[in-house]
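What follows is chain A.
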Amino acid sequence: MAESVSDEVILDIKNISLNFGGVKALTDISFDVRVHEIRAIIGPNGAGKSSMLNCINGVYQPQVGSIAFRGQTFKHMSSRQVAEMGVARTFQNLALFKGMSVLDNIMTGRTLHMKTGLLLQALRWGPAEREEMAQREKVEHIIDFLEIQAHRKTPVGRLPYGLQKRVDLGRALAMEPEVLLLDEPMAGMNVEEKQDMCRFILDVNKEFGTTIVLIEHDMGVVMDISDRVVVLDYGKKIGDGLPDEVRRNEDVIRAYLGTSH
Partner candidate 1 sequence: ETKEQFFPLLVYRTGPYAPNGTPWANGKQDYIKMVNARDGGINGVKITFEECETGYATDKGVECYERLKGKGASLFDPQATGITFALTDKVIKDKIPLVTLGYGLAASQDGGVFKWNFPLMGSYWTAADMLIQHLAKKEGGFDKLKGKKIALVYHDSPFGKEPMPLLDERQKMHGFELIKIPVTAPGVEQKSAWLQVRQQRPDYVLLWGWGVMNSTALKEAQATGYPREKMYGVWWAGAEPDVKDVGEGAKGYNALALNTSGQAPKVIQDILKYVHAKGEGTGPKDEVGSVLYTRGLIIQMLGVEAVRRAQERFGKGKVMSAEQVRWGLENLALDQKRLDALGFSGVLRPISTSCQDHMGSTWARVHTWDGAKWNFSSDWLQADEQILKPMVKVAAEKYAAEKKLERRTPADCQS
Partner candidate 2 sequence: MFYRENGQFKTSYRADSQIFPIRQDRVAVAALLLLAFVGLPLLATDYLFSAILIPFLILSLAALGLNVLVGYCGQISLGTGAFMAVGAYAAYNFQVRIEGMPLLVSLLMGGLCATAVGVLFGIPSLRIKGLYLAVATLAAQFFCDWAFLRIKWFTNNSSSGNVSVSELSVLGLAIDAPVQKYLFCLSLVTVFALLTKNLVRGAIGREWMAMRDMDVAAAVIGIRPVYAKLSAFAVSSFIVGVAGALWGFVHLGSWEPAAFSIDRSFQLLFMVIIGGLGSVMGSFFGAAFIIFLPIALNQLPRLLGLQIGTETASHLELMVFGALIIFFLIKEPHGLARLWSTAKEKLRLWPFPH
């Protein structure tokens, strides 16, 4: 996909530092994400990868640093504002709405697109009905795309882990985001399922032009599908570049890959 990646920066992260009491989760991290690229974040456990995503979408407020979205800088931002700007996200520890069906989970992703008021919704009449159906159609596309048609009405809690991850992705996709943050979307999948998941991610990237930030521990996946890779270790950035450069980086090998790779 490298050819279609422009040089335009969509997300510019500058000097982010984040502490929890004594724990320095992130120290002075800067990197950028370009429009339409697949940007991987890797690093050992506890390096601060998930925290980085949490900073980007407003769950954590970093003590130092700023994040610019399409050149617009912000420091404190509520999750809602970030969502409105077109950033969606999946979670490492599944954060699905357990009591709801697959369909409803994905429908929640359309919240920002739903406009009818409470009263009309209660009557479910006219515009409310039309809107609901229009959104439903969009969601059905996603369900088809992720091939979970059979589970539409199943409560997500009953699904096996791998499918739950897929629903999580579906919910994020439903937001029609410009930037999609994926936190270990392939954990707990076997190779074939990972292949499918990669296919989904690549398709999203290509068909919808979505920029993707991906955290993943499977080096095979990272090396194959990402355009550029950031490496974190103990909250510090220790590498940034094309997959092949990163793979050869001594620091990265020592801290993360180990010799077996």
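In picking the candidates, the idea was that all candidates are chains of the complex that A comes from, given by their letters.
A few comments on the model shown:
One rule holds for everything that comes next: a contact is a pair of C-beta atoms (placed from the backbone, for glycine too) under 8 Å apart; a residue touches a chain by one contact, two chains touch by 3 or more; residues count from 1.
Computed from a prediction, not measured in an experiment: that's the story for all the values here.
When you check 1 or 2 against chain A in this complex, the one that touches it is 2.
Remark: chain A residues 57-59, 78-80, 82-84, 88-89, 91, 95-100, 104, 107-112, 114, 116, 118, 121-124, 128-129, 131-133, 135-137, 140, 171, 175 touch candidate 2 in the complex.
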